[in-house]
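One structure below.
Note that one protein chain is taken out, while the other chains of the complex remain in position.
Right after this comes chain A.
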Amino acid sequence: MSAPAPAAPSTATTAPATRVLEFTDVARQFPDGTVALEGVHLTIDRGEFVTVVGPSGCGKSTLLRIASGLDAASAGTARVDAQRIGYVFQDATLLPWRSVKKNVELLAELHGMSKTATNQAALDAIELVGLRGHEKKLPRALSGGMKMRASLARSLTLDPDLFLFDEPFGALDEITRERLNDELIRLFVTKGFGALFITHSVSEAVYMSTRVLVMSGRPGHIVESFQVPFGPDRTPELRFTPEFAKLAGEVSHALREGHS
């Protein structure tokens, strides 16, 4: 799935086999003249968890929409070399008339997977996100955190190479959010997909990622990039280490700099 890029010639050279996303000088101008993105360069490989932090309205969501193909770049090249893309929206976007199991099966159905494969993929995904025993429940009976798990499970059925997250935990309370952070890290380590994660929480960004990008708005561009030195075995205690605080401080600083 690659987003059409009408304005510029394809500059993509032979990308490494594991590269799942490559943005070269991507810009997006809306019909009303607003420039949402300008000069965005970004690459993501499998096994990389890239988080974009930035203030509201800085074009983070537009970046994600271009990566998913819901929107197209107006200049530059947006290449996505992923067979399957997982997209987790801000809202869980579960269909209220379908049970948890049926909701998790939806994408597999849309992709024309066989009945038995769909069923197995759904059961596995439900197991992975810890929703066993809730398969028959309707979304209205779920808490916000459980809805998000179901939404995550729905994308997992596709076993995506690239996962896009649009502030998925923004509406959750902090405890639920931190727990889901840990579970997502665990999923990421097991599955090894490439991830592009949008958030406005610096702490979440540093905790989750292998790389943090700071974005600034009007027009949206990436002002700084931080490699995160922590390994894959992250525990909540990490948040209280001096190294974590130092990095979070640097990201916050970059965020403020870019903002002013």
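In this text, contacts are C-beta pairs under 8 Å (C-beta built on N, C-alpha and C of every residue); 3 or more make two chains touch, one makes a residue touch a chain; residues count from 1.
One rule holds for everything that comes next: contacts and distances are computed from a predicted model.
Asks: One chain of this complex is not shown here; going by its UniProt record, which of these names is it: "RNA polymerase sigma factor", "Chemotaxis protein CheX", "Sarcosine oxidase gamma subunit" or "NitT/TauT family transport system permease protein"?
Replies: Matching "RNA polymerase sigma factor", "Chemotaxis protein CheX", "Sarcosine oxidase gamma subunit" or "NitT/TauT family transport system permease protein" to the record, the invisible chain is "NitT/TauT family transport system permease protein".
Asks: Which one, A:26, A:107 or A:153, makes contact with the chain that was left out?
Replies: A:107
Asks: What residues on chain A make contact with the chain left out of this view?
Replies: Against the missing chain, chain A presents residues 68-70, 85, 87, 89, 91, 93, 95-97, 106-107, 109-111, 138-140.
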